[in-house]
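Shown here: the complex without one of its protein chains, the others still in place.
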Amino acid sequence: MSSSLLEARRELSLANRIVANEGVIDAFGHVSMRHPDNPGRYLLSRSRAPELVAPEDFIEYDIESQPIRDPGVGQYSERVIHGEIYKARPDVNAVVPSHSPAVIPFGVTRVPMRPVMHTGSFLYVGVPVWEIREAGGATDMLVRNGTLGKSLAETLGDKPVVLMRGHGDVVVGPTVQRAVIRAVYTEVNARLQTIALGLGGPIEYISDEEGALRDKAGGDESRAWDLWKTKALGK
Amino acid sequence: MSSSLLEARRELSLANRIVANEGVIDAFGHVSMRHPDNPGRYLLSRSRAPELVAPEDFIEYDIESQPIRDPGVGQYSERVIHGEIYKARPDVNAVVPSHSPAVIPFGVTRVPMRPVMHTGSFLYVGVPVWEIREAGGATDMLVRNGTLGKSLAETLGDKPVVLMRGHGDVVVGPTVQRAVIRAVYTEVNARLQTIALGLGGPIEYISDEEGALRDKAGGDESRAWDLWKTKALGK
Amino acid sequence: MSSSLLEARRELSLANRIVANEGVIDAFGHVSMRHPDNPGRYLLSRSRAPELVAPEDFIEYDIESQPIRDPGVGQYSERVIHGEIYKARPDVNAVVPSHSPAVIPFGVTRVPMRPVMHTGSFLYVGVPVWEIREAGGATDMLVRNGTLGKSLAETLGDKPVVLMRGHGDVVVGPTVQRAVIRAVYTEVNARLQTIALGLGGPIEYISDEEGALRDKAGGDESRAWDLWKTKALGK
Partner (left out) sequence: MSSSLLEARRELSLANRIVANEGVIDAFGHVSMRHPDNPGRYLLSRSRAPELVAPEDFIEYDIESQPIRDPGVGQYSERVIHGEIYKARPDVNAVVPSHSPAVIPFGVTRVPMRPVMHTGSFLYVGVPVWEIREAGGATDMLVRNGTLGKSLAETLGDKPVVLMRGHGDVVVGPTVQRAVIRAVYTEVNARLQTIALGLGGPIEYISDEEGALRDKAGGDESRAWDLWKTKALGK
């Protein structure tokens, strides 16, 4: 195993624990990353709650979401979400589908998610809602096959976040750290937007121009990562 | 004691701790299971907060909620809830009455609980509200006798969940794990439905067809159970 | 020191920690009890956050809220709340003033607190709101003298709970355990009533008759106490 792969497994395991510890993900979400040495593959845990995932739990998948080797363990039934997004989005190297709780109400109402604070400013490009019924009619609500996964990736388009109606959201990023930070602040922003809407009256959202400037400036991701790592491991 | 009974006691003790640790139950709920070797009996803890229940705390009851042996310890005054439901529902092997906090407001208003996310999709069949006054007039709000218990079981009908006005809810399942998972996601769904209703406008609930397909597909219960077990024991 | 006094100090110290651990009280509330051997005296901690209070922190006060002996340590400036209530209410043996968070909004609006669940049914007699301005004009909002304390006790009347506008509430009981349980469920009920009011429509509150029957029946207080004790000490 290459040293970059070893390091990737450690970081991805930590990412799984962080999103759980920060309240974004429950027992049923996942965090994947594109393979560091082979962009046609990705790493995803065997079927296990993210909070319990360890470096040795990751399975290598090809872009069609087939395991490279027989894993001999349970696999996530919705792994096509990851494969289809990696296929459609060469710029994406990490994918986080979850049941992010504050986000779910925005997926079942017609209220659009918009950024109320600068840490959520990446949402300024808009947050599309994917309606699984339009892609597959009545289903058991899981993204179980490539057709559904492809449709979801199309609704995501070039955005950082897509909501899944009655299910949760998928957050993507160019790196694992960026995707995790986006996932956390998508949840935080949803919570605060809900409160602001409850207060009523016009809301001054982050403008497109502000969002674009914030995106361009980048952020000090390590500050959050170091804190969340300490907290996730200290539990 | 049979090995299945020993195993049942361990699992039921864990179930009690999990529902407490996941915020569904306070000091006053219970989790019971049908006796693994005798469908005419059930196991329920002596009078104790669920978070403190240990395998040796369980008392064997007959279907009329009388202890098989003098337990010599305090008993739950509302145990008829369990007995009457096991009597009316041969398909049910676990019963979880609780003060599930997010659920209580739905029991005192006329807003029906409906599933906003797929993990709560089993609610698609409807969530009846039991009005204790209709069964027993003015009471001290506790289900203290067979008449009240039978009325509650009738309102539950063939559903997975029934609300008790001004009190809480009762969640049932074919297994302890299924009942626990339903109890947790009934609470989560209530919380998210409340937020979605606050956002306003039409809500796209899980449809009957989607709910039925989800029920049929089943879920990966062990993923949640393993996580909740780790967290409940780690406390 | 009598053994009943030693035991009282231990229980009262635990009560202070429990109300803090259950989220009712912040750094600035208190829990007192009437002296077990002398009804004209009461026990209250020196000036210290309840979560840190130990058995040796209690000071003995006479009914005029003067310390029996020079305590040589800081005292709570609002101790007259306790003295005036013990004076006016021979049936009361424990007093819990706090900044119970979910309760405060009910003190500054005109929405009356009413019981939505049976564990809060003792509120059926009504929850008066004390307006400090009516008793003392503009103040610094603290109950610093006997005149204010007496006025507060008068507004409490024969009830279990009184709200203080812009400040918090005072919960009383015949025993320390009962007062603590009432303080916790006053907070819980306020939270759930707020949610129910947000859902809208008519609310089916606990009726007067149900409240009276519940009060008469009493509850299994030890079940909650044992749990909260374990959690408060385990921290």
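A, B and C label the chains in the order they appear, each numbered from 1.
Operating definition for what follows: a contact is a pair of C-beta atoms (placed from the backbone, for glycine too) under 8 Å apart; a residue touches a chain by one contact, two chains touch by 3 or more.
Keep in mind that this is a model prediction, so the values were computed, not measured.
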Displayed partners of the chain not shown (whole complex): A, C
Among C:I68, C:V111 or C:L233, the residue in touch with the chain that has been omitted: C:V111
Sole residue of A:L6, A:I68 or A:L227 that reaches the chain not shown, by the stated touch rule: A:L227
Footprint left on chain A by the chain that the document does not show: 115-119, 121, 188, 191-192, 195-196, 198-207, 209-210, 213-214, 216-217, 220, 223-224, 226-228, 230-231
Missing-partner contacts on chain C, residue numbers: 26-28, 47-49, 51-52, 74, 77, 99, 101-102, 104-106, 108-111, 131, 133, 138-142, 165-168, 194, 197-198
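Just so it is clear, only the chains that are shown with their structure count from here on.
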Contact graph of the chains (line, ring, star, complete, other): line
Centre distance in Å when chain A and chain C are each reduced to the mean of their C-alpha atoms: 46
Junction residues of chain C, two or more chains touched: none
